[in-house]
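Omission of a single protein chain aside, the complex is shown with its protein chains in their original locations.
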Amino acid sequence: MVSSLIRYGKSVLVYLIWAALLSGCIAGVPPWERDLLAEKKMQLIPDPAENEMDEKIYFSKEGTSGGQGIGGGGCGCN
Amino acid sequence: MNGKKSIRNALAVAACTVLSQTPAPASADEFPWKADLSTLYYTEKDRVTVSESIASLRREIGSDEAFGLKVTFDTISGASANGAIFGANAGGVQTVTSPSGASRTINIGGSSRIDPLTEFTDTHIAAQFAFEKALWRTLTARAEGNLGFENDYDSYGAGGLLSGDLNHRLTTLTGGLSFNNDTVKPIGGTPVALNRVSDPTRLGLGEKRTIDLLFGVSQVISRTTITQVNVTHGMTDGYLTDPYKIISVVDTAGEPVDNLFESRPASRSRNTLFWRTAHHFTEDVIHFAYRYAWDDWGIRSHTADLRYRYELARGHYLQAHLRYYTQSASDIYRFSLAEGEPIPLFVSADYRLGNLITQTAGLKYGLPLGKKMEFSVRAEYLQQTDADDRFPKVDVLLVQATLSYSDLVDYALWSRPPP
Partner (left out) sequence: MKENQHGVTRESGLWTGRFQAMASPCEVLIDTPDMAVAEALFRRAEEEARRIERKFSRYRDENIVHRINHAGGNPIEVDEETAYLFDFAAACYELSGGKFDITSGLLRQAWRFDGSDRLPDPKAIETLLPRIGWSKVRWENPLFTLPAGMEIDFGGIGKEYAVDRTAKILSQHLQNVLINYGGDLFAVGPRADGTPWQIGVDDPDASSEKLVAKIPLKQGGLATSGDARRYLLKDNIRYSHILDPRTGWPVKNAPRSVTVLASTCLEAGMLATFAMLEGSEAKTFLEGEGMPFWLVAGDSAL
């Protein structure tokens, strides 16, 4: 049950990636329509300080970490 | 007249082409700095208290270079679970406090026990230097160096990222590589794995090396939606054991009869698949992320993270945060060892390698202070529970305040999706 759910999730993810890439090619968003995307709150990491604190907290409290980026320096907390 | 008519049409096309490009690269007389000042207070019920501050500065140099500096300082004090079992016959005493820095043996009711919480204090200071440069129109490189020092831990790292924009800058591909060289240096040296806590042999420092690789794609889907998928792979080798973690050997009644220092493999390979998307409702914004992570120690985890930013009047906002994390235990995880059983080569009772669930809920309030300054404060509550219901749950409260100086709209990005 769980493994089939995971498999399903993975195929959905693959579909989403392809849909994203294709829609980018077809529709396109001209530069002057990227006003909303340019807002700080719409950045992939809108608040770096919040993101960094979260990353560090969960790095030190959980068995797996990372994914958003790499590097950033090690710490003895894990 | 057909030939003439084409002048107008051709002009219209040419004009449209000119206007399709990059609005407003940052103008030279704009203040080219960005800064964040943030401070966090983190407290675990009956356990660790952390206070951490970050100061980060970024300076654009012309339109295609930037330099960044980030300094982090934190102090940690309190008690952290070391994996030992206190046992039921401890006269009702759950924990004991003392100012020492290592695990303690306590005599209760005639028998000696190891306090399952290790008291410690530490300070950590870290610095990051980063340099970014546009190598070519759509190709940007970032190089960074990291230093971090604690009383018992040193870390040196370096890394690089390369991002290229494709498809009229709707798609960004990112590749990255980073190295880290860390030294674990507990007072007295690293205990030999699986030695008795009461009488360990101690060796010198522990060293570990990490290489991380990242490949990512970010994609503008529409005027209001952007998405990103990252795949990372990391390899660490060296001393990966935690020198403070203990595993208890228990008798059939569950009472601890012996305590050993834990033992972890000398290498670990980690993978993540990370997907994030942000959607703009022209006022409110939603951010969602999902991560699947797995490693060769047998841990599998799923993380879902949701942030919804609700706009109030005049630039004020509220942001709700929900996070759910669940992991399956590592192959080396044991809550305890049974008396008489052969001791495994690798074993750890660190709850962070166990069947673990973390749930987080938080709220943030932000308000603008002038054109480019923003202040925000958030409070989050997180709880960690054992899916096997063995180790006690961990309750954390954190409060973070941030003062941020930057453009609220990055006009230069009007032609470019963010990296």
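Going by the order they are written in, the chains are A and B; count residues from 1 in each one.
Methods note: contacts are C-beta pairs under 8 Å (C-beta built on N, C-alpha and C of every residue); 3 or more make two chains touch, one makes a residue touch a chain.
Owing to the predicted nature of the structure, the values given are computational and were not obtained by experimental measurement.
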Where the unshown chain meets subunit B, residue by residue: 1, 4-5, 7-8, 10-12, 14-19, 21-25, 27-28, 63, 137, 411, 414
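Basically, only the chains that are shown with their structure count from here on.
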Chain centre separation (subunit A, subunit B; CA means) in Å: 13
Subunit B partner contacts - residues on subunit A that touch it in the complex: 13, 16-17, 20-21, 23-25, 27-44, 46-50, 52-53, 56-58, 61-78
Subunit B to subunit A touching residues, read off their complex: 19-23, 36-38, 40, 42, 52, 54, 56, 72, 76, 122, 124, 126, 128, 144, 146-148, 150, 152-153, 155, 157-159, 161, 167-171, 176-178, 180, 182, 184, 210, 212-214, 217-224, 226-230, 232, 234, 242, 270, 272-276, 278, 280, 282, 285, 287, 289, 291, 293-295, 299, 301, 309, 317, 325, 327, 330, 352-354, 356, 358, 364, 376, 378, 382, 384, 394, 396, 398, 400, 402, 404, 406-411, 413-418
